[in-house]
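What follows is a set of notes on a single structure, which appears directly below.
Here the complex is missing a single protein chain, while all its other protein chains stay put.
Here is subunit A:
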(Lines give C-alpha, C1' and ligand atoms only; values in the text may rest on other atoms or scores of the structure.)
Protein backbone atom coordinates (compact mmCIF):
# COMPACT_ATOMS: atom_id res chain seq x y z
CA UNK A 1 0.00 0.00 0.00
CA UNK A 2 2.65 2.40 1.20
CA UNK A 3 4.90 1.61 -1.73
CA UNK A 4 2.07 1.98 -4.19
CA UNK A 5 1.15 5.40 -2.98
CA UNK A 6 4.74 6.67 -3.09
CA UNK A 7 5.03 5.27 -6.59
CA UNK A 8 1.90 7.16 -7.54
CA UNK A 9 3.21 10.34 -5.92
CA UNK A 10 6.39 9.98 -7.94
CA UNK A 11 4.62 9.49 -11.27
CA UNK A 12 2.35 12.42 -10.62
CA UNK A 13 5.42 14.55 -9.83
CA UNK A 14 6.99 13.56 -13.15
CA UNK A 15 3.64 14.06 -14.86
CA UNK A 16 3.19 17.57 -13.54
CA UNK A 17 6.68 18.39 -14.78
CA UNK A 18 5.36 17.45 -18.19
CA UNK A 19 8.68 15.89 -19.17
CA UNK A 20 9.04 12.47 -20.76
CA UNK A 21 10.18 10.08 -18.03
CA UNK A 22 12.76 8.57 -20.32
CA UNK A 23 14.38 11.94 -20.97
CA UNK A 24 14.54 12.61 -17.26
CA UNK A 25 16.21 9.24 -16.77
CA UNK A 26 18.72 10.03 -19.50
CA UNK A 27 19.63 13.31 -17.85
CA UNK A 28 20.15 11.63 -14.50
CA UNK A 29 22.24 8.85 -16.04
CA UNK A 30 24.35 11.44 -17.87
CA UNK A 31 24.92 13.39 -14.67
CA UNK A 32 25.98 10.22 -12.86
CA UNK A 33 28.31 9.13 -15.66
CA UNK A 34 29.94 12.55 -15.85
CA UNK A 35 30.41 12.67 -12.07
CA UNK A 36 31.92 9.20 -11.94
CA UNK A 37 34.33 9.94 -14.78
CA UNK A 38 35.31 13.21 -13.13
CA UNK A 39 36.06 11.42 -9.87
CA UNK A 40 38.05 8.75 -11.68
CA UNK A 41 40.12 11.23 -13.72
CA UNK A 42 40.59 13.87 -11.02
CA UNK A 43 44.26 13.06 -10.49
CA UNK A 44 45.33 13.38 -14.13
CA UNK A 45 46.00 16.49 -16.26
CA UNK A 46 43.08 15.95 -18.67
CA UNK A 47 40.14 15.76 -16.29
CA UNK A 48 36.82 14.63 -17.67
CA UNK A 49 35.02 17.83 -16.79
CA UNK A 50 37.79 20.13 -18.03
CA UNK A 51 36.64 22.64 -20.69
CA UNK A 52 39.05 21.09 -23.16
CA UNK A 53 37.61 17.62 -22.75
CA UNK A 54 34.01 18.82 -22.84
CA UNK A 55 34.74 20.92 -25.92
CA UNK A 56 36.26 17.89 -27.65
CA UNK A 57 33.38 15.76 -26.46
CA UNK A 58 30.93 18.11 -28.15
CA UNK A 59 32.81 17.82 -31.44
CA UNK A 60 32.99 14.05 -31.11
CA UNK A 61 29.23 13.91 -30.62
CA UNK A 62 28.49 16.01 -33.70
CA UNK A 63 28.63 13.41 -36.47
CA UNK A 64 26.35 10.94 -34.73
CA UNK A 65 24.25 13.82 -33.36
CA UNK A 66 23.51 15.11 -36.85
CA UNK A 67 22.23 11.71 -37.96
CA UNK A 68 20.49 10.45 -34.85
CA UNK A 69 17.36 12.60 -35.21
CA UNK A 70 16.80 11.21 -38.70
CA UNK A 71 17.30 7.71 -37.37
CA UNK A 72 14.66 8.32 -34.71
CA UNK A 73 12.16 9.19 -37.44
CA UNK A 74 13.16 6.12 -39.46
CA UNK A 75 12.79 3.82 -36.47
CA UNK A 76 9.57 5.45 -35.28
CA UNK A 77 7.99 4.59 -38.66
CA UNK A 78 8.97 0.94 -37.97
CA UNK A 79 11.87 1.01 -40.42
CA UNK A 80 15.64 0.85 -40.06
CA UNK A 81 18.52 2.32 -42.02
CA UNK A 82 21.75 0.33 -41.96
CA UNK A 83 23.31 2.30 -44.79
CA UNK A 84 23.96 5.65 -43.10
CA UNK A 85 27.65 4.94 -42.46
CA UNK A 86 28.15 4.03 -46.11
CA UNK A 87 26.13 6.99 -47.39
CA UNK A 88 28.24 9.20 -45.14
CA UNK A 89 31.42 7.73 -46.63
CA UNK A 90 30.22 7.83 -50.22
CA UNK A 91 28.83 11.37 -50.18
CA UNK A 92 31.87 12.53 -48.20
CA UNK A 93 34.10 11.07 -50.88
CA UNK A 94 32.10 12.69 -53.69
CA UNK A 95 32.26 16.05 -51.90
CA UNK A 96 36.02 15.62 -51.47
CA UNK A 97 36.46 14.71 -55.13
CA UNK A 98 34.45 17.69 -56.34
CA UNK A 99 36.44 20.26 -54.40
CA UNK A 100 39.91 18.79 -54.76
CA UNK A 101 42.12 20.05 -57.60
CA UNK A 102 42.97 17.76 -60.50
CA UNK A 103 44.54 15.28 -61.08
CA UNK A 104 43.10 13.64 -57.92
CA UNK A 105 39.86 15.58 -57.79
CA UNK A 106 37.60 17.44 -60.19
CA UNK A 107 38.37 21.03 -59.18
CA UNK A 108 34.89 22.30 -58.35
CA UNK A 109 33.85 24.88 -55.78
CA UNK A 110 33.52 23.72 -52.17
CA UNK A 111 29.97 25.05 -51.87
CA UNK A 112 28.96 23.17 -54.99
CA UNK A 113 30.54 20.09 -53.42
CA UNK A 114 28.50 20.54 -50.26
CA UNK A 115 25.17 21.08 -52.04
CA UNK A 116 25.80 18.22 -54.46
CA UNK A 117 26.68 15.98 -51.54
CA UNK A 118 23.47 16.83 -49.67
CA UNK A 119 21.35 16.31 -52.79
CA UNK A 120 23.07 13.01 -53.47
CA UNK A 121 22.44 11.84 -49.92
CA UNK A 122 18.76 12.74 -50.18
CA UNK A 123 18.53 10.98 -53.53
CA UNK A 124 20.12 7.79 -52.22
CA UNK A 125 17.78 7.85 -49.24
CA UNK A 126 14.75 8.40 -51.45
CA UNK A 127 15.86 5.57 -53.72
CA UNK A 128 16.07 3.16 -50.80
CA UNK A 129 12.80 4.44 -49.38
CA UNK A 130 11.14 3.84 -52.73
CA UNK A 131 11.81 0.11 -52.59
CA UNK A 132 10.66 -0.07 -49.01
CA UNK A 133 7.48 1.97 -49.50
CA UNK A 134 6.28 1.01 -52.97
CA UNK A 135 7.56 -2.54 -53.25
CA UNK A 136 7.31 -3.64 -49.66
CA UNK A 137 10.93 -4.79 -49.52
CA UNK A 138 12.01 -4.87 -45.86
CA UNK A 139 14.13 -1.83 -44.99
CA UNK A 140 16.62 -4.11 -43.29
CA UNK A 141 17.44 -5.76 -46.61
CA UNK A 142 17.28 -2.64 -48.78
CA UNK A 143 19.61 -0.68 -46.54
CA UNK A 144 21.90 -3.66 -45.97
CA UNK A 145 22.30 -3.71 -49.73
CA UNK A 146 22.87 0.05 -49.58
CA UNK A 147 25.55 -0.49 -46.95
CA UNK A 148 27.44 -2.84 -49.27
CA UNK A 149 26.88 -0.83 -52.42
CA UNK A 150 27.89 2.59 -51.16
CA UNK A 151 30.77 1.41 -48.98
CA UNK A 152 32.37 -0.14 -52.03
CA UNK A 153 31.26 2.56 -54.44
CA UNK A 154 33.31 4.88 -52.22
CA UNK A 155 36.37 2.82 -53.03
CA UNK A 156 35.52 2.65 -56.72
CA UNK A 157 34.93 6.38 -57.35
CA UNK A 158 38.26 7.26 -55.74
CA UNK A 159 40.09 4.23 -57.15
CA UNK A 160 40.98 3.39 -53.58
CA UNK A 161 42.90 6.61 -53.02
CA UNK A 162 42.67 8.95 -50.07
CA UNK A 163 41.33 12.28 -51.29
CA UNK A 164 42.45 15.63 -49.86
CA UNK A 165 43.45 18.10 -48.61
CA UNK A 166 40.11 19.84 -48.67
CA UNK A 167 39.25 23.48 -49.27
CA UNK A 168 39.95 25.72 -46.27
CA UNK A 169 36.43 27.14 -46.33
CA UNK A 170 34.93 23.65 -46.36
CA UNK A 171 37.11 22.65 -43.41
CA UNK A 172 35.32 25.20 -41.23
CA UNK A 173 32.50 22.64 -41.09
CA UNK A 174 34.77 20.25 -39.22
CA UNK A 175 35.59 22.47 -36.25
CA UNK A 176 39.34 22.54 -36.76
CA UNK A 177 41.54 25.59 -36.20
CA UNK A 178 39.19 28.07 -37.89
CA UNK A 179 36.12 26.00 -37.21
CA UNK A 180 34.65 27.80 -34.22
CA UNK A 181 32.36 30.79 -34.07
CA UNK A 182 34.29 32.65 -31.33
CA UNK A 183 33.31 33.98 -27.94
CA UNK A 184 31.02 36.77 -29.11
CA UNK A 185 28.88 34.70 -31.44
CA UNK A 186 28.69 31.89 -28.94
CA UNK A 187 27.15 34.34 -26.50
CA UNK A 188 24.82 35.65 -29.18
CA UNK A 189 23.60 32.14 -30.05
CA UNK A 190 23.27 31.24 -26.38
CA UNK A 191 21.33 34.37 -25.47
CA UNK A 192 19.05 34.14 -28.50
CA UNK A 193 18.19 30.55 -27.63
CA UNK A 194 17.62 31.47 -23.99
CA UNK A 195 15.34 34.32 -24.99
CA UNK A 196 13.48 31.96 -27.29
CA UNK A 197 13.03 29.39 -24.53
CA UNK A 198 11.57 31.99 -22.18
CA UNK A 199 9.34 33.49 -24.87
CA UNK A 200 8.11 30.04 -25.89
CA UNK A 201 7.30 29.05 -22.31
CA UNK A 202 5.48 32.29 -21.54
CA UNK A 203 3.53 32.56 -24.77
CA UNK A 204 2.47 28.90 -24.68
CA UNK A 205 1.30 29.24 -21.14
CA UNK A 206 -0.65 32.43 -21.62
CA UNK A 207 -2.24 31.15 -24.83
CA UNK A 208 -3.34 27.90 -23.20
CA UNK A 209 -4.71 29.79 -20.20
CA UNK A 210 -6.58 32.16 -22.48
CA UNK A 211 -8.13 29.18 -24.26
CA UNK A 212 -9.08 27.59 -20.95
CA UNK A 213 -6.76 24.63 -21.43
CA UNK A 214 -4.89 22.93 -18.60
CA UNK A 215 -1.30 24.10 -17.93
CA UNK A 216 1.36 22.67 -15.67
CA UNK A 217 1.78 24.25 -12.25
CA UNK A 218 3.92 27.40 -12.04
CA UNK A 219 6.63 25.70 -10.01
CA UNK A 220 6.91 22.93 -12.63
CA UNK A 221 7.01 25.42 -15.47
CA UNK A 222 9.66 27.44 -13.65
CA UNK A 223 11.72 24.38 -12.80
CA UNK A 224 11.73 23.03 -16.35
CA UNK A 225 12.42 26.39 -17.98
CA UNK A 226 14.99 27.32 -15.34
CA UNK A 227 16.84 24.02 -15.78
CA UNK A 228 16.87 24.51 -19.52
CA UNK A 229 18.25 28.03 -19.18
CA UNK A 230 20.93 26.87 -16.72
CA UNK A 231 22.01 24.11 -19.12
CA UNK A 232 22.28 26.54 -22.04
CA UNK A 233 24.26 29.01 -19.92
CA UNK A 234 26.61 26.26 -18.71
CA UNK A 235 27.10 25.16 -22.30
CA UNK A 236 28.04 28.68 -23.42
CA UNK A 237 30.46 29.11 -20.53
CA UNK A 238 32.18 25.79 -21.22
CA UNK A 239 32.48 26.50 -24.96
CA UNK A 240 34.05 29.86 -24.14
CA UNK A 241 36.43 28.45 -21.56
CA UNK A 242 38.63 26.57 -24.02
CA UNK A 243 41.19 28.87 -25.68
CA UNK A 244 43.25 28.50 -28.83
CA UNK A 245 46.65 26.93 -28.08
CA UNK A 246 49.18 29.38 -26.65
CA UNK A 247 46.62 32.18 -26.26
CA UNK A 248 43.75 33.01 -24.00
CA UNK A 249 41.34 33.73 -26.87
CA UNK A 250 38.33 31.46 -26.37
CA UNK A 251 37.32 29.33 -29.34
CA UNK A 252 33.65 29.37 -28.64
CA UNK A 253 31.23 26.88 -30.11
CA UNK A 254 32.66 24.63 -32.83
CA UNK A 255 30.81 24.93 -36.17
CA UNK A 256 29.95 21.20 -36.31
CA UNK A 257 28.34 21.51 -32.89
CA UNK A 258 26.35 24.50 -34.07
CA UNK A 259 25.24 22.49 -37.11
CA UNK A 260 24.26 19.58 -34.89
CA UNK A 261 22.24 21.76 -32.56
CA UNK A 262 20.44 23.47 -35.42
CA UNK A 263 19.63 20.11 -37.04
CA UNK A 264 18.36 18.65 -33.78
CA UNK A 265 16.35 21.75 -32.99
CA UNK A 266 14.68 21.76 -36.40
CA UNK A 267 13.96 18.02 -36.34
CA UNK A 268 12.52 18.23 -32.85
CA UNK A 269 10.33 21.12 -33.91
CA UNK A 270 9.17 19.28 -37.02
CA UNK A 271 8.44 16.14 -35.03
CA UNK A 272 6.31 17.95 -32.48
CA UNK A 273 4.68 20.80 -34.39
CA UNK A 274 3.99 19.79 -37.97
CA UNK A 275 1.81 17.37 -39.87
CA UNK A 276 4.93 15.64 -41.12
CA UNK A 277 6.01 14.84 -37.57
CA UNK A 278 2.52 13.81 -36.56
CA UNK A 279 2.28 11.41 -39.48
CA UNK A 280 5.66 9.88 -38.74
CA UNK A 281 4.35 8.89 -35.32
CA UNK A 282 0.92 7.85 -36.63
CA UNK A 283 2.51 5.52 -39.17
CA UNK A 284 4.64 3.99 -36.46
CA UNK A 285 1.71 3.61 -34.07
CA UNK A 286 -0.68 2.01 -36.54
CA UNK A 287 0.16 1.99 -40.25
CA UNK A 288 -3.32 0.81 -41.18
CA UNK A 289 -4.98 3.60 -39.22
CA UNK A 290 -2.66 6.09 -40.89
CA UNK A 291 -3.66 4.77 -44.28
CA UNK A 292 -7.38 4.86 -43.42
CA UNK A 293 -6.95 8.43 -42.16
CA UNK A 294 -5.86 9.33 -45.66
CA UNK A 295 -2.17 9.74 -44.90
CA UNK A 296 0.02 9.02 -47.89
CA UNK A 297 2.10 6.45 -46.05
CA UNK A 298 4.28 5.53 -49.03
CA UNK A 299 5.28 9.09 -49.79
CA UNK A 300 5.95 9.72 -46.11
CA UNK A 301 8.30 6.74 -45.94
CA UNK A 302 10.23 7.93 -48.99
CA UNK A 303 10.51 11.37 -47.42
CA UNK A 304 11.76 9.97 -44.12
CA UNK A 305 14.44 7.91 -45.85
CA UNK A 306 15.41 10.88 -48.02
CA UNK A 307 15.77 13.03 -44.92
CA UNK A 308 17.94 10.35 -43.33
CA UNK A 309 20.13 10.21 -46.43
CA UNK A 310 20.54 13.97 -46.48
CA UNK A 311 21.50 14.04 -42.82
CA UNK A 312 24.04 11.27 -43.44
CA UNK A 313 25.52 13.42 -46.20
CA UNK A 314 25.65 16.44 -43.90
CA UNK A 315 27.41 14.31 -41.30
CA UNK A 316 29.72 13.16 -44.10
CA UNK A 317 30.59 16.77 -44.88
CA UNK A 318 31.40 17.45 -41.23
CA UNK A 319 33.45 14.29 -40.86
CA UNK A 320 35.37 14.92 -44.08
CA UNK A 321 36.02 18.53 -43.09
CA UNK A 322 37.27 17.40 -39.73
CA UNK A 323 39.66 14.80 -41.14
CA UNK A 324 40.75 16.97 -44.11
CA UNK A 325 41.37 13.75 -46.05
CA UNK A 326 38.66 11.28 -47.02
CA UNK A 327 39.54 7.60 -46.96
CA UNK A 328 37.32 4.90 -48.33
CA UNK A 329 36.65 3.60 -44.83
CA UNK A 330 35.27 6.90 -43.51
CA UNK A 331 32.08 6.25 -41.56
CA UNK A 332 32.61 2.50 -41.46
CA UNK A 333 30.26 0.88 -38.88
CA UNK A 334 28.91 4.30 -37.90
CA UNK A 335 25.36 3.09 -38.55
CA UNK A 336 25.71 1.02 -35.41
CA UNK A 337 26.58 4.06 -33.30
CA UNK A 338 23.66 6.01 -34.71
CA UNK A 339 21.15 3.23 -34.13
CA UNK A 340 22.57 2.56 -30.67
CA UNK A 341 22.31 6.25 -29.75
CA UNK A 342 18.69 6.37 -30.89
CA UNK A 343 17.83 3.23 -28.94
CA UNK A 344 19.72 4.31 -25.81
CA UNK A 345 17.82 7.56 -26.11
CA UNK A 346 14.51 5.76 -25.78
CA UNK A 347 13.49 5.05 -29.37
CA UNK A 348 11.53 1.78 -29.48
CA UNK A 349 12.52 -0.52 -32.34
CA UNK A 350 8.90 -1.67 -32.51
CA UNK A 351 8.07 1.80 -33.81
CA UNK A 352 5.76 4.60 -32.80
CA UNK A 353 7.79 5.80 -29.86
CA UNK A 354 10.88 7.95 -29.48
CA UNK A 355 12.06 11.51 -29.05
CA UNK A 356 14.68 13.60 -30.79
CA UNK A 357 15.84 15.07 -27.49
CA UNK A 358 16.20 11.63 -25.92
CA UNK A 359 18.21 10.39 -28.89
CA UNK A 360 20.46 13.45 -28.75
CA UNK A 361 21.11 12.68 -25.10
CA UNK A 362 21.71 9.06 -26.11
CA UNK A 363 24.37 10.19 -28.56
CA UNK A 364 25.93 12.39 -25.88
CA UNK A 365 25.90 9.53 -23.39
CA UNK A 366 27.64 7.23 -25.85
CA UNK A 367 30.38 9.70 -26.71
CA UNK A 368 30.76 10.57 -23.02
CA UNK A 369 31.32 6.93 -22.18
CA UNK A 370 33.83 6.57 -24.98
CA UNK A 371 35.66 9.77 -24.09
CA UNK A 372 35.78 8.90 -20.39
CA UNK A 373 37.06 5.42 -21.05
CA UNK A 374 39.72 6.81 -23.38
CA UNK A 375 40.82 9.21 -20.65
CA UNK A 376 41.05 6.31 -18.26
CA UNK A 377 43.17 4.41 -20.76
CA UNK A 378 40.73 1.54 -21.21
CA UNK A 379 41.53 -0.55 -24.31
CA UNK A 380 39.12 -0.25 -27.26
CA UNK A 381 37.87 -3.80 -26.78
CA UNK A 382 36.74 -3.02 -23.25
CA UNK A 383 35.18 0.23 -24.38
CA UNK A 384 33.05 -1.66 -26.85
CA UNK A 385 32.06 -4.27 -24.29
CA UNK A 386 30.88 -1.51 -21.96
CA UNK A 387 28.98 0.27 -24.75
CA UNK A 388 27.33 -3.02 -25.67
CA UNK A 389 26.24 -3.56 -22.09
CA UNK A 390 24.87 -0.02 -21.89
CA UNK A 391 22.90 -0.58 -25.08
CA UNK A 392 21.45 -3.79 -23.68
CA UNK A 393 20.55 -2.12 -20.39
CA UNK A 394 18.90 0.77 -22.25
CA UNK A 395 16.76 -1.54 -24.36
CA UNK A 396 15.66 -3.52 -21.33
CA UNK A 397 14.79 -0.35 -19.42
CA UNK A 398 12.93 1.00 -22.43
CA UNK A 399 10.93 -2.22 -22.79
CA UNK A 400 9.99 -2.16 -19.12
CA UNK A 401 9.04 1.52 -19.35
CA UNK A 402 6.76 0.99 -22.33
CA UNK A 403 5.18 -2.10 -20.79
CA UNK A 404 4.35 -0.27 -17.59
CA UNK A 405 2.84 2.58 -19.51
CA UNK A 406 0.40 0.32 -21.37
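Heads up, the rule we're going with is that contacts are C-beta pairs under 8 Å (C-beta built on N, C-alpha and C of every residue); 3 or more make two chains touch, one makes a residue touch a chain; residues count from 1.
Note that contacts and distances are computed from a predicted model.
J.: Which one, "Lactate utilization protein", "Ribose import ATP-binding protein RbsA", "Uroporphyrinogen decarboxylase" or "Cell division topological specificity factor", is the UniProt name for the chain you do not see?
T.: "Ribose import ATP-binding protein RbsA"
J.: Consider the whole complex, including the chain that is not shown, and state which of A:158, A:238, A:282 or A:330 touches that chain.
T.: Reading the full complex, the residue touching the unseen chain is A:282.
J.: Since one chain has been left out of the picture, which residues of subunit A touch it in the full complex?
T.: Spelled out for subunit A, the touching residues are 207-208, 211-213, 273-275, 278, 281-282, 284-286, 288-295, 352-353, 405-406.
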